[in-house]
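Okay, so here's the structure we're looking at.
Excluded from the complex is one protein chain; the other protein chains are retained at their positions.
Here the chain labels run A and B in written order, and each chain numbers its own residues starting at 1.
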Amino acid sequence: MRSHTHYLWFTTKQRQEIIDITDEVAAQVAKSGVQEGFVLVSAMHITASVFVNDHESGLWAVAPWDPKRYRHNETGEDNAAAHLRSLTIGHEVIVPITAAKLDFGPWQRVFYGEWDGQRRKRVIIKVLGEP
Amino acid sequence: MRSHTHYLWFTTKQRQEIIDITDEVAAQVAKSGVQEGFVLVSAMHITASVFVNDHESGLWAVAPWDPKRYRHNETGEDNAAAHLRSLTIGHEVIVPITAAKLDFGPWQRVFYGEWDGQRRKRVIIKVLGEP
Partner (left out) sequence: MRSHTHYLWFTTKQRQEIIDITDEVAAQVAKSGVQEGFVLVSAMHITASVFVNDHESGLWAVAPWDPKRYRHNETGEDNAAAHLRSLTIGHEVIVPITAAKLDFGPWQRVFYGEWDGQRRKRVIIKVLGEP
């Protein structure tokens, strides 16, 4: 059994950004030497998401992220919508590793969704499996 | 440590279908020989979900899947609601394996949710654990 841990750091220029991190994840899987296993990709902050999708241009428009829909004003918190996105979109994914590669469908990519950026944020990549 | 990988293929007749795949997942766990571990069940397409629930008749009605709620018309994409369902319902689950069985509560089942079907789609079942 083998494990490998790596942290990705982000300081986005925009408050909200969606960043394709598939290549970074694949690089860490290669570095781990794991042939069969799982890689966990998990945001270490409660105002960010990690998710699998393709990077269609419609992604932003599709997601129901209009803060006005979520009564956030009642809380007096500016980043309430960011928390909700983190909760519903999720903050982590597990990607299967088969024959030392990310075992994805043809359109799948891993994304980091920054919902409250312009500060240093972190994602953990953790690989576990058989060498 | 042992791993086992299997792919389920679907070509649904309806554009949208919810299919109980618990028995297929359990069969692959049995085949793996894993006694203690995890099984990942993950859709390999961005317009499908894998989730745990019971198969109550109300499942379809409950989910807020009316495309009109999600501004999808603004994107010009026909399958925008399918992407959103995949994002919010999620595309994967991890089921614990204890004593070589799916360690589920009494009402839990694994479902494949097809949101844009009538074409060949795939789910990966990946088992990892102790023999």
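Everything that follows uses one rule, which is that a contact is a pair of C-beta atoms (placed from the backbone, for glycine too) under 8 Å apart; a residue touches a chain by one contact, two chains touch by 3 or more.
Treat the numbers as computed from the prediction; the structure is a model and nothing was measured.
The chain omitted from view is touched by exactly one of B:T12, B:Q28, B:T47 or B:T88, namely B:T88. Interface with the hidden chain, as seen from subunit A, comprises residues 1, 3, 5, 38, 40, 42-46, 69-72, 74-77, 80-81, 83-84, 86-88, 90-92, 94, 122, 124, 126, 128. The omitted chain makes contact with subunit B at the following residues, 1, 36-38, 51-54, 56-59, 61-64, 88-90, 93-96, 98, 103-105, 107-108, 128-130.
Definition applied: only the chains that are shown with their structure count from here on.
The centroid of the Cα atoms in subunit A and the matching centroid in subunit B are 19 Å apart.
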